[in-house]
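Chains shown are a subset, placed as in the full complex.
Think of it as A, B, C and D in the order they're written, each chain with its own count starting at 1.
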Amino acid sequence: MSLQNIKKYLRKDMFPHIWCPGCGNGIIMASLLRAIDALALDPDKVVVVSGIGCSGRISGYLDFNTVHTTHGRALAYATGIKLANPELTVIVAMGDGDGSAIGGNHLIHAARRNIDLTAILFNNSIYGMTGGQFSPLTPFEKRASTAPYGNVDHPFDLAPLVKSAGASFVARTTTFHVFNLQKYLERGIKKKGFSFIEVITGCPTFYGRYNKIGEGLDMIKYQKEHSITYDRAKNLSEEELADKIVVGVFQDIEKPEYISEYEKIIEREHHE
Amino acid sequence: MALKAKAKVDHIDINTSWCKGCGICIGMCPTQVLEFDERFKARVAHLEKCINCKLCELLCPELAVSVEEAENE
Amino acid sequence: MSKNVRLMQGNEALVEAAIMAGVRFFAGYPITPSSEIAEGFSKKLPRVGGKFIQMEDEIASMAATIGASIAGVKSVTATSGPGFSLKQENLGFGIMAEVPCLVVNVQRMGPSTGRPTKPSQGDIMQTRWGTHGDHPIVVLYPTTVPEVFKYTIEAINISERLRTPVIFLMDETLGHMREKVLLPEPDEIKVVNRKFPKVGKEDYLPYKPADDDVPVIAPFGKGYRYHITGLHHNYKGYPTTQPEEVEELTKRLLRKVERVLDDIFILNTYMYDDAEYVLYAYGITARIAKEAVNILREEGLKIGLLNPITIWPFHEDKIEGLLGGKKKVFVVELNSGQMKGEIERIYPRKDVIGINKLNAELINPYEIADHVREGLR
Amino acid sequence: MSNRDRIEVLFWGIGGQGLVLASIILAEAVGVYEGKNVVQSQAYTAIVRGGTSKANVIVSEEKEILFPQVLSPDILVAFSQEAYNANKGKLKPDTKIIYDSDMVKIEDNVPFKLYGIPFFKIAREELGIPFAGNVVALGAFSAVTGIVKLSSLERALLSKVREEYHEINRKALERGFELAEKLN
């Protein structure tokens, strides 16, 4: 699949995009388009819902039905869209602040309901758009503009949390692992039920700078070097996992999906 | 897809009006095909070394790199 | 009597009317005294092929309601004070993105948790100004259960026509009390549906206003792919930073509502023409004020009632006209005088007298009459 | 108000006695089946069960009912001692009190018109449906007040009850009517 295959999905008049040089968001965007293209989805039936944040800008760049909602609420908007018109394929893009701080509740509830949405969380471990404050996914002791002495907040281990909340498909990968990324996105979209893909991505402007990791390139190399698969991680101790990124599929099960269950009621009760 | 027998690369197209010079393609290319130009944008320096791994295209955050194969498509 | 007469709570009448007006989606979170609305929709919607969802909170409810409408389905959410406060941010999104929907607030007494099982009219100004930034708002507030039915349909129609969330106010008493409602046949009511674009997909500009200043925005999934954002945006729906575009959008949003003010401003009067004195009242207090008019008229006082159903926008010219030549205005409210402030803008402040009650009980017509007599002393 | 085409009925008792339901049946009977104007409302409280429970029904032949609450009851249906104690100060001399004579004790020499019947005991002991005291009381209400026909009450009631309970509920209504007629 070449760039030409996915360029057709872009709103080219919005380019170049606003993301900083080396920001990982564009890599995720391209991977998403590859996944959509591979699945041969009808663009008229694809909806991309995003929250507010650097990552939230993704919806503006894609020539589908797109909504750039309010901070943290993308999944709630998406729930309304999908429930009102289940024939739409609804993909939800969220930042780590967006999706796990202010939006954390909608995340676990969407997972609990197991509603057929595909949620992608752009985990750059920082609030990018507002200037580098720490997020619920910023590792302990890392620096941020509101953690000048190092972060005392413990981060979520988000993928397992979402699994625990009830999602059907849960995976984590990084912008380095573009092939897996595309594959997980495809699996997530195909899955009937709530899918969650956490993508570790670089924010060189804030996270990289505050924590002396460097530029976008360095952050991708960091991802490469620090990743370890879910299966291998199982046998490691907590210390051994300290600064590792555990990647892989955390959950992939079949279970009753929310809208299908609801439609059974309509079938039974609809007498118009 | 990326696993199929690699076709020969005919041309690597870099959209310099989108490229922001992050250097990811340059740094991640396994065979040092790419380099910075004077405006700090990526350019192709050694096409002949290209092994068509497409990492540059896949990892470019600006969707600015297109690795174009010689045969079909 | 017809089999179409039913005894209904205000909350039930709202559900029946909304479904008749074409509503097929409800997202909400329970709260006294609005919960019967959620309960009603949970029961009724599946029967007409519609969807009910109980969300995790009011914020999500407002979001899902807007989301469903984006997908082309008429939608409603309902709440009361604390939940209405929580909905404000997303309500603003609905206004900015021009997504029709009905937001019901069955008022209880605040502030804060207050007196949850008691009536109040304390959210009048909040409905106007609750969300941040300049924005238009349309608010309807009926006085009886049959009016709940009638104006629910009207409110949904206005929302669809103007592509803006409309707020429907009730209060604990109105929401819970039962009266008879004559259910119309479907062909007896007028239902407005939002417009569908006529231009081709290529030329489509979702946020380009039509002649009435309202853009024609397609439902998702119909081939008109476009972008929706809560940022200031241009005709394409893309974010803009151009001052001219920002200004145009901001002003158009306000204008599209103002220009139809004559159409949407519903006002009922009682014994008004020869009146020298005026009771200005709305919602539950309006019907009580009407009784006070009866009482005072029996005593020979020439007093009449102005009862706006459309609370916002405030039709200052019309009200100013109607108040012209009257001697005094008594504004009856179960709050500290929120609407009184508006009347003072258009009528000499010294002749505007507030009749207010703040103890979470209804005011009764004799109390109103007493206040009027006192105000005339 | 000024014109007395307005009858105010106050139901008052304890949560769980079914008095709100009784008020709704009454309102539906006079409103839907007899075409009168009617407003029904009830007091909501935080105490879910076992606390005070109240309901209002206001009936008018012709006039629009504007103030939706009872100011001074023409008829008090009392299912607890509190119902009487809390209201006696507000009653008019000709107020009718329909009360469960097991639960409510009323002093002698009060001006009110009293109709005491052990509704719940009758329901329990005679009819074998302990919770139908409210229905028995409705039957009595019809007999005592004349503002609603027994047949209207029956229609309103049966529309809310499962088929298998129709017969017994009808009986309860009738029994209340009979007993009250005797008192009239």
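Here is the rule we use: a contact is a pair of C-beta atoms (placed from the backbone, for glycine too) under 8 Å apart; a residue touches a chain by one contact, two chains touch by 3 or more.
Keep in mind it's a predicted model, so treat the numbers as computed, not measured.
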- Message: Stoichiometry for the complete complex in this file, please, as a label-and-count formula.
- Response: A x2, B x2, C x2, D x2
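Assume only the chains that are shown with their structure count from here on.
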- Of A-B and A-C, whichever chain pair has more C-beta contact pairs: A-C
- Note on the structure: Taking each chain's centre as the mean of its CA atoms, chain A sits from chain C at a distance in Å of 38
- Geometric centre distance via CA averages, chain C-chain B, whole Å: 58
- In whole angstrom, how far does the Cα centroid of chain B sit from the Cα centroid of chain D? 85
- Note on the structure: Residues of chain D that touch two or more other chains sit at none
- Query: For chain B, which residues are in contact with chain A within the complex?
  - Reply: 1-2, 13, 17-18, 20-24, 26-28, 55, 57-63, 65-69, 73
- Note on the structure: chain A contacts chain C in the complex at 11, 13-14, 43-45, 47, 49, 52, 59-60, 63-70, 73, 76-85, 87-88, 105-106, 109, 262, 265-266, 268-272
- Please name which positions on chain A make contact with chain B in the complex. 1-4, 6-7, 10, 15-17, 19-27, 29-31, 38, 175-176, 178-179, 204, 215-217, 220-221
